[in-house]
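Inspection log for the structure reproduced underneath, given as structure tokens.
Excluded from the complex is one protein chain; the other protein chains are retained at their positions.
In order of appearance the chains are A, B and C, and numbering begins at 1 in each one.
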Amino acid sequence: MNETRLLAGRDLAMGAEGIAEHVRRLGRLPAAGKSLIDLLARSGLTGRGGAAYPVGLKWRSVAAESHGSAVIVVNGAEGEPHSKKDRLLMTTRPHLILDGAFLAAAALRARQVILYIGEEHYAARQSMSRALAERTAEERRLVRIVAAPARYVAGNSSAAVHLINAGIATPTTTPPSSHERGVDGAPTLVQNVETLAHIAMIARIGQATGTVLITMAGGVNRPGVLEVKTGTTVGEAVALAGGAPEPAQAVLVGGYFGQWIEATQAWALPVDPEALRAHGLTLGCGVIGVLPASRCAVCEVTGIMRYLANESSAQCGPCFFGLRALADACTRIAQRGTDPNDLLRLQRWASEVRGRGGCHHPDGAVMFLQSALKTFAGEFSRHPAHVRRSA
Amino acid sequence: MTKRFELRVDRIKCDGRGLCAEILPERIRLDDWGYPIIAEGPIPDHLLPLAQRVVEDCPVLALGLRRVESRTRSSR
Amino acid sequence: MESNTQARMRARDAAMRQLDRITRGVAFAAIAGVGVLTAVSAYSIPGASSSSLTATTSTSTSSSSTSSGLQSSSIGVTTSSGSAVAVSGGSH
Partner (left out) sequence: MSTTVLWYATRGAGAVSLILLSSVVVLGILSALRVQAAGWPRFLTTGLHRNLALMTLVFLALHIVTAVVDPFTHLGWLTAVVPFSSYYRTFWLGLGTIAFELLLAIVVTSLARPWLGHATWRLVHWLTYASWPIAVIHGLGTGTDTWSAWLFVLTALCVGAVLAAVAYRLMADSPDPLAEPRSVFQAAVERREPR
């Protein structure tokens, strides 16, 4: 059955696939036990939410702590501005996600499953609750839906747990991680919806689907979600997205917590979490942003740094003040032209802020900026005054 | 197995009072906004008393000494 | 960078010594203070030198706890030196 893609089956434009069609195509929910956890470890599947944590390890750590009290959080917050993959999956293949969630609930002996979906993603919430209604009474009893605030850090696993526990979506200090003490203090698995869909397929076909969902954004003719084989190169993905209307100068691989790669180098990069990690990169949430040659790189980077600074939950000084100072320095360079002191400050602050936050928000933002400073070194060092143009 | 400790800070609790850098400048300095930058690695033995004092004197108890197991002499 | 840390280490050590010095200083001052203020209160309280206080104040030293709060300031203690005042009423 070569149709082992997540988005296989009828045309996506026809909306959510019902339970009958889902079972006809993929069969009933397979059994789940310790063997599934070992299978996941062997498959090498890593999380698709952004942190790319090996799924086998994560399940083992929750299983070790859970004695029938675990909680499964299905993370569909998708706070990354350009990412659309989770929403597409929730609105077209909801049962694949629910299968993954109930497999996790069985394998980890969970007593509760929480669908954590972006509060502004109405279609996704509606599709998931409709699909839930089609499940068995026993499955439905386990599940409740919680709305995730539409902020960048709301998708962070400790923020999700904090919102579910205390109604505030701000990250909390780890340790303890949510694996040890999460929802209601119970061991909690926070897993991205795409990861759970992959798990539902792996439980059926015994191996990874070999595909990933990516969101093509920026200078491509047909931006949007693609499901590609993990060997596909960025250039091929751009072609699948209708090609680039004008030559590109660089590609942002991995979204706002990803890294900038000069276009020609990026074109040959494989869209594959493991392969990218070998290059010191990350596929992150799967956003591939193409920056056209006509756009000013410094102004683009400045806009994103300002966004990331504003998305700091202001709980930690180095992150809140550090990212704001970095964004201010970028803004000065963008609007008034390069001042060598600002370049020095950017380098120093970036290295000082990294690793000094309560969560990984500052780390992601700094990696993004440092890759920009490297890839656009020329632009940053000789940038003229640009009055702030469109976002 | 030598018992070594390293200073850890709870970034969310820390509100940049700066006492730690004043008491233990050998291991802690402040960034431009007054928040501690802690040197990596285990605390040298002769600084452990001061490190203990820093942990106790932190106005918001954001600092802690965490044991670092270093089995072999050439620990990391 | 090294000199900055050195300077801050010296400042720390100096401040530690300063803390001890100030604390000891305050301790001595406090002890002296008790002595001085004991003497001052001995001489400044009218009853100390003359027995006029005894004449003007009633000897009532006991009253139910509820009302004593509002007693005017003249109610007080007879300060006859040395002799214990016979207390009426015993324990309440």
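Heads up, the rule we're going with is that a residue touches a chain if its C-beta (ideal position, glycine included) is under 8 Å from a C-beta of that chain, and two chains touch if they have at least 3 such contacts.
Everything numeric here is computed off the predicted structure, so don't read it as measured data.
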According to the contact rule at the top, which chains on display are touched by the left-out chain? A, B, C
Across A:147, A:275, A:296 or A:343, the one contacting the chain not displayed is A:147
Please identify which residue in A:163, A:183 or A:217 touches the non-displayed chain. A:163
Listed in rising order, the chain B residues that touch the chain left out are 13, 15-19, 22-23, 33, 55-57, 59-61
If the hidden chain were put back, which residues of chain C would touch it? 11-12, 15, 18-19, 22-23, 26-27, 30, 33-42, 44-48, 61-63, 65, 68-69, 73-77, 79, 81-82, 84-85, 87, 89, 91-92
Residues of chain A (touch criterion as defined above) contacting the omitted chain: 119, 147, 149, 151, 153-154, 159, 163, 166-170, 312-317, 320-321
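In this section, only the chains that are shown with their structure count from here on.
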Gap in Å, rounded to a whole number, between the CA centres of chain C and chain B: 43
What whole-number Å value describes the gap between the mean CA coordinates of chain A and chain C? 68
So chain C residues touching two or more other chains come to none
Sequence positions of chain A contacting 2 or more other chains: none
Touch list for chain B against partner chain C, complex: 21-26, 29
In the complex formed with chain B, which residues of chain A make contact? 171-173, 315-319, 321-322, 325, 349, 352-353, 356-358
Going by the contact rule at the top, pick out the chain B residues touching chain A in the complex. 10-16, 31-35, 37
